[in-house]
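Presenting subunit A:
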Amino acid sequence: MSIKKDNNWEPRILAFCCNWCTYTGADLAGLNRMKYPENVRVIRVPCSSKVNPQFVLRAFQKGADGVLVCGCHPGDCHYSTGNYFTRRRFMLLQRLLEYNGIDPKRFQAKWISGSEAAKFRDTVAEVSAQIKALGPNNKFVGAHYDNTVMEKEAEGGKD
Partner candidate 1 sequence: MARIGVFICHCGTNIASVVDVEKVAQAAKSMPGVAFATDYKYMCSEPGQAMIKQAIEEHHLDRIVIGSCSPRMHELTFRKMLKATNVNPYMLEIANLREQCAWVHTDRAKATEKAINLVRMSVAKVGNNKPLHTSMIPITKKALVIGGGIAGIQAALDIADCGFDVTIVEKEPSIGGHMVMLDKTFPTMDCSACISTPKMVDAGAHPNITLKTYCEVESVSGYIGNFEVTIKEKTKFVNHDLCTGCGLCQTKCPTKVISEFNQGMSKRPAIYIPFAQAVPSKPVIDENACLKLTKDKCGICEKICPLGAINYKDEVRYTKEQFGAIVVATGYELADWKKMYPEYGGGRYEDVITGLQFERLVNASGPTEGHIVRPSDGKEPKDVVIVKCVGSRDPKKGKSYCSRACCMYSAKHAHQILDKIPGSRVYIFYMDVRTPGKGYEEFYDNTRRDGAQYIRGRVSKIYKEDDKLIVKGEDSLLGRPVTVEADMVILATAMEPAPKIEEVVQKLGISMDKDKWIQEAHPKLRPVETQSAGIFLCGTCQGPKDIPDTVAQASAAAAKVAAILCHDEMETSPMISSVDQTKCSGCGFCVPTCPYKAISLVEVPGRDGNRKVTKKVAQVNEGLCQGCGCCNAACRTGCIDLKGFTNDQILKEVDALCL
Partner candidate 2 sequence: MKSYAYFPGCSMDSTAVTYKKSFEYIAEKIGLELKEIPDWSCCGSTAAHTKNEMMALSLAARNIAIAEEKLPGLDIVTPCAACFSRLRYANWAARKDELIRKEIQSVIAMEYQAKPEILNFLDLFSDPEIREKITSSIKHSLKGLKIACYYGCLMSRPREVTGETDPENPMKMDEIISLTGAEPVIWDYKTECCGASHQVDAPEAARELIDRIFRNAKANQADAIVTACPLCNMNLDMREAEINKNFGRKYNIPVFQFTEMIAVAMGASASECGIHQHFFPAFDVINETLKRNREKAEKLPAAPLPEDPLKSGPVIIGKAGK
Partner candidate 3 sequence: MEKILNREEGRFLADRIAKEADVKLYECYQCGKCSAGCPMAGSFDLMPRQIVHLMHLGDMDSVMKSKSIWLCASCHTCVERCPHDIDIPTLIEKSRIEAQKRGICAVRNVKLFNDIFTETIRGFGKSQEVILEGAYNVTSGRLLQDMANVPAMLQKEIVRPELNSVKDRDHIRDIMNKCEKGGAMR
């Protein structure tokens, strides 16, 4: 876990992007040579509904400063209804995070279609600026979490 203190600190933001809309939109942003901050890392998933709230918790636990979940616009889901589940799940998760003292701005869900390259760029810039203003996520720094428990869970209780 890294502790960031210097003034040139850049947040580290994780973006889960669905393969059919947002990931395509992000590729299009590249194709159009749009520029946005370097601090966003995309993880490709088939559908935003694949994103388990556990992934988000894990990211915060490991020191990510922000998490974005992006998918197709409601009604346009490649798998017809997946993003409705996403929306409901993450509305709940946001409240849970807030309850745990994580600023809700650190976790956002956005709908970006395959053609909305500019929206992808703007979203990244905007979220990045917001999180930069919030400062590093120190919530779990020094907390005595036994990560191995989750690790084991994640490995499917192989022991």
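In picking the candidates, the idea was that all candidates are chains of the complex that A comes from, given by their letters.
Here is the rule we use: a contact is a pair of C-beta atoms (placed from the backbone, for glycine too) under 8 Å apart; a residue touches a chain by one contact, two chains touch by 3 or more; residues count from 1.
It should be emphasised that the depicted structure is a prediction, and the values quoted were computed from it without experimental measurement.
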item: In-complex contact partner of subunit A, selected from candidates 1, 2 or 3; value: 1
item: List of subunit A residues in touch with candidate 1 within their complex; value: 1-2, 10, 12, 14, 19, 23-24, 26-27, 29-31, 33-36, 38, 41-47, 49-55, 58-59, 62-64, 78-82, 85, 89, 121, 153-157
